[in-house]
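What you see is the complex with one protein chain gone and the rest in place.
Presenting subunit A:
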Amino acid sequence: MAAPMLRWGCRGRRWALAWVDGGSCHRRGAPTGSTSNRIRGQSSLAQQPLRTAQKPRKGEHKWAAVVGLEIHAQISSNSKLFSGSQVRFSAPPNSLVSFFDASLPGTLPVLNRRCVEAAVMTGLALNCHINKKSLFDRKHYFYADLPAGYQITQQRLPIAVNGSLTYGISAGKERGQVIPKTVRVKQIQLEQDSGKSLHDDLRSQTLVDLNRAGVGLLEVVLEPDLSCGEEAATAVRELQLILQALGTSQANMAEGQLRVDANVSVHHPGEPLGVRTEVKNLNSIRFLAKAIDYEIQRQISELENGGEILNETRSFHEKLGCTVSMRDKEAKQDYRFMPEPNLPPLLLYDATSLPTDADPQQVINIDQIREMLPELPSVTRERLVQQYGMLPEHSFTLLNEVGLLEFFQNVIKETRAEPKKVTSWVLNIFLGYLKQENLAVSESPVTPSALAELLDLLDSRTISSSAAKQAGVQWCDLSSLQPLPPGFKRSASQVFEELWKREGKTPGQIVSEKQLELMQDRGALEQFCYSVMKDHPQVVMDVKKGNPRAINKLIGLVRKATLNRADPAMIKEILEKQLSL
């Protein structure tokens, strides 16, 4: 499968690599000129591709990047892969270490059933073939946080192979359109995590914490079907959502439950693949995209300048925004793999192969796990689009923000308002406020119930919203980026702002305290209409002459006079009556 091609000067698609445009209009990808110059000690490199783009010579102007990922996901389980020690983040150092985890001589691994189930479940969710027989191997290397001197992994015959991961890239000409892309999953293997080394350079000593040693990992190996940082980032985000939906990993990158290494190379399409580098130390999705894009550009620049790419391990430097060679990983390791003799082959069964006399505690039935699979994110999104008529892009946003889908569903449950209106409020107003204050959904001062009540008030026309419709501004349509209607600002928005202040008041209380209700007194409103017509005879003339837009101007004037507390529909009706239209 060929990787998508990158062309110099290609614009417009968000996922196209940024630096090709010289960094002038793209937010992503390339390191800024000054940073990259400093790193590489060359002043004009960042501009060079642009010149090439202007005068491409045949065969030299096309580069394709090839990106493959190795993703380590910590399995969400009570105990470790081969021992009974608890698994917990940020416990006191070395407090969760069994004799086996510390590799005391004579201890033996005992496979954790939960971890196997998690691997099978993840494999099924990623459309993998589940191997009914898989094997464990030892991978040897000396490191202080690897007490046995080897890691138990599945090198020869992993538990799951040949799957695929479909993710969506926001692109295309139409707003809200999402283009599905697929990356092949080479394999999923069960393996042990290592401990953590803490280097104290001051006292030149290394402290070792074995709490993490032996925690179960799923290593998901993606084939090099990706071609840029954003594709990689989106694929990883999708995998993260799948793992979280399955409950097989909490997949929190900041806590190290999801770790990604990227293999990056560039070549001219049609020619053999280039030498690849491995980029490590990618502990957020944003850095993942940045590091890959940086590395692709670095390699292109290197090659364009007659240099060569070394097969090496590079680390992403967050502050500098670049990758740097990891000297201590330069020496080529021979891991001296051999079969783990203390673990018999891992045998799995399905409904047809399950022995009749099998003890359910001793066997794992793939079909049974398949039945237990929860709704996967792609299905959830499809359901949201079908059920609530939202755009695909909105369904992505709802799932991508942690807790947002649940918030949305709770609002839907409690309000009479249209789902479209809920979608709009949640994604535009609510999410906008959260982003502005950099809050997570769980930290929101506005509860789903409060927002639901607010939407009910809107719905019952206790506060204005039909004004917006009257004016023809579909503010609830997210495809519109027009400013919110004035009526909204005066009432609903004001209520929302009050809610945000965490004063514990319900929307109803706020509305009555602030006198935000729509005017219900028809007589008073007729009086306002009469005064406006009297003060603006010219506009009245225009209406009578048949100018269709003149009536809107009168409506606007009346609303202004009522401090936006009047229902525009009612105003229109009164005006029409008074003007005998």
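To be clear about the criterion, a residue touches a chain if its C-beta (ideal position, glycine included) is under 8 Å from a C-beta of that chain, and two chains touch if they have at least 3 such contacts; residues count from 1.
Methods note: contacts and distances are computed from a predicted model.
Look at the chain that isn't drawn here: its UniProt entry, checked against "3-hydroxyisobutyryl-CoA hydrolase", "serine C-palmitoyltransferase", "Septin" or "Glutamyl-tRNA(Gln) amidotransferase subunit A, mitochondrial", names it "Glutamyl-tRNA(Gln) amidotransferase subunit A, mitochondrial".
Residue A:T206 is the one among A:T206, A:Q387 or A:S460 that touches the chain missing from this view. The residue touching the chain not shown here, chosen from A:P344, A:G389 or A:G403, is A:P344.
Of the candidate positions A:A73, A:I130 or A:A148, contact with the hidden chain is made by A:A148. Subunit A residues in contact with the hidden partner, per the touch definition given at the top, are 99, 102-111, 138, 140, 142, 144, 147-150, 206, 208, 334-338, 341-344.
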